[in-house]
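The structure under discussion appears below in the form of structure tokens.
A single protein chain has been removed from this complex, and every other one stays in its place.
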């Protein structure tokens, strides 16, 4: 079981938390619930206010991509903190997913700026979108 | 798909949202994340501040019962709003669950006071705990 | 039927002086609500013949109550800038917070807007 564990490193203690998994209907208003849950996970693992702002944007962009471009099925988002990195990973069923759709390009532009890394994978009729925000050491 | 739907009744519009499902490791610090997600769902469905306080307590008591008395396995909590009622339903694997344990009695005393209805079911090595908070009409 | 009990994630109202006052998150849920308010203001401008002082055709948004925006919300703002441009006007942002400024910067859309003031 992945309980919270404090791992001592040379510089800081890095807290491991998760996975916290959220499953919700593709309701635009629930994006806020996903952001709230993500903020909670991030704040208890010591991310600072600016980093939490980035995490909220990252989670929201994942929700935008999945809700606006998915096939109107349940959305699953998972939050994981380990090694000083917050990762959100979202997935849903898709019909056809145009990675070059202008809205999705805007979405990825934002993810590129607020995340250290992100990606979109398509397989077996599902889209998986993930994004990571790094914690500052100090 | 259970998208948000506004249903007009004689008195007020009642919003249906959910189910929002959360799966998390049995980490005490994640109780706060469950409360945050529940507050988000409750506030977007029009529960007032006092009702949201009750919902936070109800969710926390469900987490207490499942984390302190469960078998250290993943906790699942689900939030549902329909007919002006917020329901939290939590479940986890249990080894042996003493419903008369004083801590659990205190937990149920609290649930009795903040919820219109609640219950604990045990079967097949799992405990299911649910509690409902009603929305005021006005 | 009384007021619905449900709380929107965003409120956007056209005030008496024509300024759209926004409070809440401009996201997938808030964007469409904001678009309704912008459409209401655009209809006023069209009815007025857009010949008012000091800035004919401008849509002014008071963003003091906005602490979150994502790309879906930005698209609502950008489509207003496109229409404003077509009629020779601008979208003016008043009391903009750092969260909004950041999103405009990283998407390279800051120059689509007229930033009147930052949130104090």
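Per-chain residue numbering starts at 1, and chain names A, B and C are given in the order in which the chains are listed.
The working rule: a contact is a pair of C-beta atoms (placed from the backbone, for glycine too) under 8 Å apart; a residue touches a chain by one contact, two chains touch by 3 or more.
If you're wondering where the values come from, they're calculated on a predicted model, not measured in any experiment.
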item: Candidates B:17, B:94 or B:114 - the one touching the absent chain; value: B:114
item: Residue among B:20, B:44, B:67 or B:81 that touches the chain left out of view; value: B:67
item: Chain B residues that touch the omitted chain in the full complex; value: 28-29, 31-32, 35, 53, 56-57, 60-61, 63-64, 67-68, 103, 106-107, 109-110, 113-114
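Definition applied: only the chains that are shown with their structure count from here on.
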item: Most extensive contact between chains (C-beta pair count); value: A-B
item: Far-end chain from chain C, centres as C-alpha averages; value: B
item: For chain A paired with chain B, centre-to-centre distance based on mean C-alpha positions, whole Å; value: 24
item: Between chain C and chain A, distance of the C-alpha-averaged centres to the nearest whole Å; value: 27
item: Gap in Å, rounded to a whole number, between the CA centres of chain C and chain B; value: 37
item: Residue list for chain A, restricted to those that touch at least two other chains; value: 29, 32
item: Of all residues in chain C, the ones touching two or more other chains; value: 9
